[in-house]
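Left out: one protein chain. Kept in place: all the others.
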Amino acid sequence: MSAVTNPGTRQASDAGAGGPLLEVTDLAVEFRTPDGVVRAVDGLSYRVEAGRTLAIVGESGSGKSVSSLAVLGLLPDTARVTRGSVRLAGTDLLTLSRKAHRARCGDQVAMVFQDALAALNPVHTVGYQLTEALRARQGLSRGDARRRAVELLDLVKVPNAKARVKEYPHQFSGGMRQRVMIASALAMDPDVLIADEPTTALDVTVQAQVLRLLAEIQAERQMGLVLITHDLGVVAGVADDVTVMYAGRAVEQAPVAPTYTTPAHPYTRALLRSIPSASGTGRLPVIPGRPPSPAAMPSGCPFHPRCDAVRDICRTEVPPLATPAEGRTSACHFAEDIMAGHDPAPDAAAADAPAPNDGPNNGGGDHE
Amino acid sequence: MGRYIVRRLAQAVGTLLLVMFVLHLLTTVAIQLNGTPAQAFFGDRVASPAQIASVERRFNLDDPCFDQPGNPCLGPFVERLGQYARGDLGTNLRGREVTDIVAAAAPNTLRLFSVVLVTWLALGMLLGSAAARWRGSPGDHGIRLSSVLIDAFPVFVLLVVYRYVVAVPLNRWSEQTFGENSWPPYWFKPSFDPSHPWATIVVPGILLGLAGSAAFIRLVRASQLESYQGDHVRTARSKGLGERHVILHHVVRNSSVPVVTAIGLAFVEGLGGAVITEGIMNIYGIGGVLWQAVQDDDVALVIAVVTLLTVVTVLVMIIVDIVYALLDPRIRYE
Partner (left out) sequence: MNDVGLVSAAWRTLRRRPDVIVAALIVLFFAVMAAFPRLFTATSPRTCAIREARLDPQGWGAAHPLGTDALGCDVLATLVAGVRPSLLLAFVVVGASLLIGVTLGLLAGYYLGWADYLISRTIEVFLVVPLLLAALLLLSLFKNVDLGAGTFDVILLPAVVLILFNWMGYARYVRASVLEAKNLDYVTAARSLGASDLRIMFRHVLPNAIGPVTALIPTSIAAVIGTEAVLSFLGIGVRPPATSWGIQISQGSEWVLGGAPHILIAPLVCLIAAVLSLVVLGDALRDALDPRLTA
């Protein structure tokens, strides 16, 4: 399969004051598996600026978590970065030695993991884990470390912080544990924070609290935040930009507002439709089928077997990255049609194209 | 933590009493069905009833309940517990204090167990880490298969083969090669030599350790695999901590929890193995004493040693539980 060539710098939404903090360009990651080599991330590019939030949205297996592990150099032994660069404050992390790469983690870029119960070490106290890096790397004294740990718990609004630093992760509730996880990522004041599904394991009300907390901290510290999630509904309130991933590729990248009003890729459109709304009473549309296994990628556009606007060309040709509007990209042959809110013209021979769900098929939509 | 230890100790005392009672009950039934073990004192000689009675008195077997099948003999049990509490384990058939015998034999058993423990840990760490490091390779499969075979290979057979088939030629060969007064001939001596306790215990200890090492190999492999891939290890790395710090404080620290449990369990299994090893290699240790007592029909000594070893087992289990709780906070806050 041919790689999507991605002009990595073109989809910048609005260039912030200081340029990007984190810039990922044309990243590709492969896994060795018993069934052969599998490409988990293929030509992903994005950038995060200070004080801005990028949401990476996709189903599980879309490569969104793998790409962030690659940024931190935490890929398992079976995985390998085959292409691309990860620039953090101007330095390409992938060219550094493992040790030098590791040394930038925690202090320039830090990560909040999904399942805090597993991600925190059960045999060390919360206080120890919050300041472990400060003590080991910056030689903080025991007393200073304890004070700092209390500050960090206060920062993430864990009540009674002074007593709770001496407790162990299993003594915290799910939401509180996730706050501890966030606090431990913030310990060294990172410039960029990557949060991998930070709220997935939590109750809905707790989810909202944790997200609000993340947004507050991010705004206050002017960090760059990468929020990885499978839930497009979560994104609206917190993110500035959105990258939608499907089968290892970025299928749509855009600022958050236009993505919601005028999605430029059928996958994004389908994701938006499947968000339950408070007022909605009708049946919730679901995306038929399942994401493809990376070992058996469909020909042409990887999304075509599930697409409701599929045309012949989609089955044979990988769509190039289109720029349907300023600051937006979409990996769809018919990006402009989709963005304009109608389906592409039917194939000459095909009368059995799937019925479109919104609006009549007002043919000839090839040109604006 | 303190409360946990107290609760655990109380539980252990209960278990201990129950175990001693079960042993007592089984012994009593055996005596009731089988007749007095005092006869063994006289070997093949025919003893007069008066002689038998005096021996029975000496071993506290004179209570009439021993002649009534079904009677649990609570009286003698309480009496015996009292003796044990005073540190009196009774005497063997020849009248020697069991405590003296055990005290003389214990150092050799400790020697044996220290060799065994070193073998367990060394083999477990070495092969287990190797298997985890090269997971899925032929080496990993080889280590796994051999650990399965080692696990089930009877220590008894291993030692019989070593002592009767391998040791003598090895001993002769090393005498010729290194000279009679060098160390190697002692290592391969087919039986224990009290004047060179360490040298003659090393090889039997390694063999016994080998037999029990399979559990350690598998355990180290599994826990290292879990730790290398564990989420909390990834978190530690994401903080930019050095690899050595991560291994020490997150991988090794966390795998120490199951290792301690395994040491406890393996110790209990190893006790049986130690009896066989000491018996076959003529090592004058507690197990060797028991082995000899069984062959000599010295029932009083057998009962005392088995009881003692059972108490040791319970103690080891408590220690393991407490260390376990110290290492894993999730246990002590249950």
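To keep things simple, chains are lettered A and B as they appear, and every chain counts its residues starting from 1.
Methods note: contacts are C-beta pairs under 8 Å (C-beta built on N, C-alpha and C of every residue); 3 or more make two chains touch, one makes a residue touch a chain.
Predicted model only: the values in this text are computed from it and were never measured.
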Considering the complete complex, which visible chains touch the unshown chain? B
Residue of B:34, B:114 or B:191 in touch with the missing chain, whole complex considered: B:34
Of the candidates B:52, B:65, B:104 or B:222, the residue in contact with the absent chain is B:222
Of the residues B:5, B:53, B:247 or B:314, I need the one that contacts the missing chain. B:314
Against the chain that's been left off, what residues of chain B make contact? List them. 15-16, 18-19, 22-23, 26-27, 30-31, 33-35, 37, 39, 145, 148-149, 151-154, 156-157, 160-161, 163-165, 168, 222, 225, 268-269, 271-272, 275-276, 279, 290-291, 293-295, 297, 299, 302-303, 306, 309-310, 313-314, 317
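Just so we're on the same page, only the chains that are shown with their structure count from here on.
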Applying the document's contact rule, which stretches of chain A touch chain B when the two form their complex? 69, 72, 74, 76, 99, 102-107, 110-111, 113, 115, 118-125, 132-133, 136-137, 168, 170-171, 181, 184-185, 187-188
What does chain B use to touch chain A in their complex? 229-232, 234-243, 245, 249-250, 253-254, 257, 327-330, 333
